[in-house]
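A single protein chain has been omitted; all remaining protein chains appear in their positions.
Chain IDs A and B follow the sequence of writing; residue 1 opens each chain.
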Amino acid sequence: MESIILTVENLNVFYGEHQVLFNINLKVHEKKITAIMGPSGCGKSTLLRSINRMHELYKDVKVEGRIYLKSEDIFQMPPEEVRSKIGMVFQRPNPFPHMSIYDNVIAGYILRGIKLKKEERDEIVEKNLKSVGLWEEVKDKLFKKGTFLSGGQQQRLCIARALAMNPDIILLDEPTSSLDPQATAKIEELLVDLKERVTILIVTHNIGQASRISDYVAFLYNGVLVEFGPSTKIFTTPENKVTEEFLSGKFG
Amino acid sequence: MKTRKYMDKIFKAGIITFSILTIAPLFIILITLLKWGINALNLDLITKIQRPVGERGGALNSIVGTLIITTIATIIASPISILAGVYVAEFPDKLISKITAVSSRLIAGIPSIVIGIVVYLWCVKPMGGYSALAGSIALAIMMIPNVVTATAESIMMIPKDYREASRSLGANFTRTTLKVIIPFALPGILTGLLSSFSRIAGETAPLLFTSFGNPFLNLNILKPMSALPLLIYNYATSPYREWHQIAWGASLILILIVFLVSIISRLGVKKWKA
Partner (left out) sequence: MLEEKLKELNTEILDYHTHVSNMFKKAIEGLLTRNQELLKKVIEEDEAYANEKENLIDELCLDFIALYAPKAKVLRTVTMILKMNNDLERVGDHATNIAESSMVLIQYPEVKELYTLISIMASKTLEMLKESIEAYMKEDAALATSVLTKDDEIDRLNQEIVKKSASLCSTQLITPEMLIEFTAIASNIERVADHATNLSEDVIYVVTGKTYKHGHYKDS
């Protein structure tokens, strides 16, 4: 029985006077991969970043509407708490360059000032590096800085870093767009494995990627949620004409 | 046609000449310093304190004085300037931030002697006398612009990715700044600190009104203290040959100190980055 873990209600987002998202209503299913898809500039990243309140780092961004994590209104929670339950992975891999690989995995704890015993730390590092398939590759180099890792490995490290906080949801903003095809394939497989552990919300402009890995798809166009449904339905028999045109490559 | 060719050659020759002209003073200074100062370099210089003419004296108290005063100046200036730099970099649109940035630049333009006189008024007089601390305060004021700018610029060069990554993990502004931003910007900040240090190590005018000078070895910062620039000033303008010698020696030592600090800082930054 699937349950809904995140509900977005009547979300409107403005950059200054300019409205970017119009009345978005979305329900995200627990422990499934939901892809947010659409042409460039349609508001996908804006929607994603609203969910972990990243917009509050910048002035001039106004967010209206409600977002519920399970049944709690995330705007009534301290932003730091929201972000510890909803992790994020960015487009360009960004492991902290002045921290070792080991420290990068537990960076969330370090940066929040949460003290852990050595055994706890070791366990978290090993468990999460194994989850992303990096353990064997880096277990002898844990205390080196991560700069020698390839782009794909760095991105997996970032995923481990987000996972280490045991979030309910992980948001990924075009996580493979700067990676080569092999690294991309590895990460796609990884995400499919990870959904048993955590709900995944991924923004992608790559239709193939959305179709390969997602269970549900939200199609955004010009800031409007045009269509939402199970992937098998959206990619075979979309209901909306605009969705149909986007999928046939009429515009990108 | 021929005139154009000649003009070209003359111009090129001119550029080269003037370049040499600008390098020349540096070489002249270094050579002069070495020539006159080398003779003065002996153990006495660094082991003995100042003594009246006739007795064999040295510059020990001034060397110690310079080191103490500049170190304390750095300790005073660093937290203030670094944090101000952080504020300017992270909140560039706030009014106070803009005022800070402008003020910082204006301080850089204030003549050092004016700073000396003002600190005399606000520190020396209320404290009842000259002191090394007052000297440090004056020098600290002079350090502020460099360090604020270096800090702010280093921080602004950090890609926003890292800030966002830290915040997305649930870190608040303070922790992000202390554990991600500042460590990242540290090489730049240190460079700024050390170039400031090099500058103030040789400042004479402010010290004239604040730490004043002291013929004895003094470690109490609330009392007047000597410093190498002061020593050089006093001895070089005296009529005694021996004292002139000591002044040359002290000059050489001053340059060596600045040099050493510069090299160590550069190596230190390199190691840090690795």
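In this section, a residue touches a chain if its C-beta (ideal position, glycine included) is under 8 Å from a C-beta of that chain, and two chains touch if they have at least 3 such contacts.
Computed from a prediction, not measured in an experiment: that's the story for all the values here.
Enquirer: Where does the absent chain make contact, in terms of the chains shown?
Expert: A
Enquirer: Which one, A:81, A:189 or A:239, makes contact with the chain that was left out?
Expert: Only one of A:81, A:189 or A:239 touches the chain omitted from view, namely A:189.
Enquirer: Considering the whole complex, which of A:25, A:147 or A:232 touches the chain not shown?
Expert: The single option touching the absent chain is A:232.
Enquirer: Could you pull out which residues of chain A are in touch with the chain that's been left out?
Expert: 188-189, 192, 208, 211-213, 231-232, 235-236
Please note the rule applied: only the chains that are shown with their structure count from here on.
Enquirer: How many angstrom lie between the CA centroids of chain A and chain B, rounded to a whole number?
Expert: Roughly 48 Å, centre to centre.
Enquirer: Chain A touches which residues of chain B in the complex?
Expert: So the residues of chain B in touch with chain A come to 93, 159, 161-172, 175-176, 179-180, 183-184.
Enquirer: How about chain A: which of its residues touch chain B in the complex?
Expert: Chain A residues touching chain B: 52, 54, 57, 59, 80-81, 83-84, 87-88, 90, 92, 94, 96-98, 107-108, 110-113, 158, 161-162, 165.
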